[in-house]
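Here is the structure we will look at, set down as structure tokens.
With one protein chain withheld, the remaining protein chains of the complex are depicted in position.
Then we have chain A:
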Amino acid sequence: MTTTIRALLGATALSAIGLSATAQDTTLTIATVNNGDMIRMQGLTQDFTNQNPGIALEWVTLEENVLRQRVTQDIATGGGQFDVLTIGTYEVPIWANQEWLVPLDDMPEDYNADDLLPAIRDALSVDGTLYAAPFYGESAMVMYRTDLAEEAGVTIPEEPTWTDIMAAAEAMTDRDNEIYGICLRGKAGWGENMAFLTAMANSYGGAWFNNDWEAQFESEPWQSAVSDYLMMMENYGPPGAANNGFNENLSLFQQGKCGMWIDATVAASFVTDPEDSTVADSVGYAVFPNKEGVDNHGNWLWAWSLAIPASSEQQDAAKAFISWATGQGYTELVASEEGWRSAPPGTRTSLYENAEYQEAAPFAEMTLNAMNAADTINQSVMETPYTGGQFVAIPEFAGIGTQVGQEMSAALAGQQSAEEALANAQALTTDEIEAAGY
């Protein structure tokens, strides 16, 4: 009898061990990029694994463009290598329409999707269903050196026009001392110089396409936007600007070489970080500029978001992870571990209502205003057949955008004139969009 009981007990114990071993076998493979906020999250995952002892996490960190290519390739072929993806507002609507992403409409109650910033939530939803959870979000704004502006005797209004920006850039430029009035993106790429130029063209009243899908590069708004851009970079910009992307400009600004820098709002937390930035104490902010008479501030909106590919076999565990990483609890966790200044910006209304955050992050209000003002449905004053702010949300855009970016970059490098660049952009975009059957 005793032996039987012992045997039974032993068997139960063994099966229990077996069961728990199976439960712990869930391993989520998360594809991500090497951005500051993502790295911070990787450092804090102990909190998640403590709450979910059955789930282990494996990180695959890739360069942004490689990540996009890898993930597209994996989803398109059903490879199933990843359970959680880090993607942006460009991919989400396109991939959701292809049924590549798992809808996130049944997130746990404490996720509180109503707290998400409306602009971000809209950008990550298709027909009202959320397909990706925002991890951090950004718009674009003007960052400028308050000390240099004062020295040069210029004031940059809170809502500057491009005329204000050009005047300020001229006044602040001091090439002998390597101070350049304005730093802007010049490196070719749909997510590099074209993100900026598309937003700039929006703010000049232009758009990529009219309602008949006809490319608009030869329209007046694009022509004046591009010629103003080239004029500013030539006269007030740093040398070699055709190679400058976000990181290069960040480096220039942190070393005090730029009077103004118009770029993603997330840069504000870097340039005000006293550890890396020599100008941390003297940064002012203003809204993305517009052209006089055009009620449009570029409509730049981006959110690095977490989504689940339809090919994942561990969707429940993946949802649990996403809910942890993008929930309100995570923001509080970051605040308690590393201070409010490090909380991932631009996703939740509650963060911007938090007095402690407002105090710790001087750029909070401007970021929120910029994000709330961004309209990715009516990104231009023209009527357009597409959505997206600093990009066009069609699958072909990554290719076309990069080719047009190369034309603009060549013009900035002095290899061709603005007219030539625009004519080439017009021709290649027309070809591609016709071939794609729009």
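Here is the rule we go by: a contact is a pair of C-beta atoms (placed from the backbone, for glycine too) under 8 Å apart; a residue touches a chain by one contact, two chains touch by 3 or more; residues count from 1.
What we mean here is this: contacts and distances are computed from a predicted model.
Novice: Assign the chain not included in the display its UniProt protein name, restricting the answer to "NADH-quinone oxidoreductase subunit N", "Protein SCO1/2", "L-lactate dehydrogenase complex protein LldE" or "Carbohydrate ABC transporter permease".
Specialist: Answer from the UniProt record of the missing subunit chain: "Carbohydrate ABC transporter permease".
Novice: Looking at the whole complex, which of A:276, A:338, A:365 or A:434 touches the chain that is not displayed?
Specialist: Of the listed residues, the one touching the omitted chain is A:276.
Novice: Among A:194, A:225 or A:266, choose the residue that contacts the chain missing from this document, as touch is defined above.
Specialist: The one listed residue touching the chain not shown is A:266.
Novice: Residue by residue, what part of chain A touches the chain that was omitted?
Specialist: Contact residues on chain A toward the absent chain are 29, 31, 33-36, 39, 42-43, 58, 60-64, 66, 70, 73, 77-79, 81-82, 191, 246-247, 250-251, 254-255, 257, 264, 266-267, 270, 275-276.
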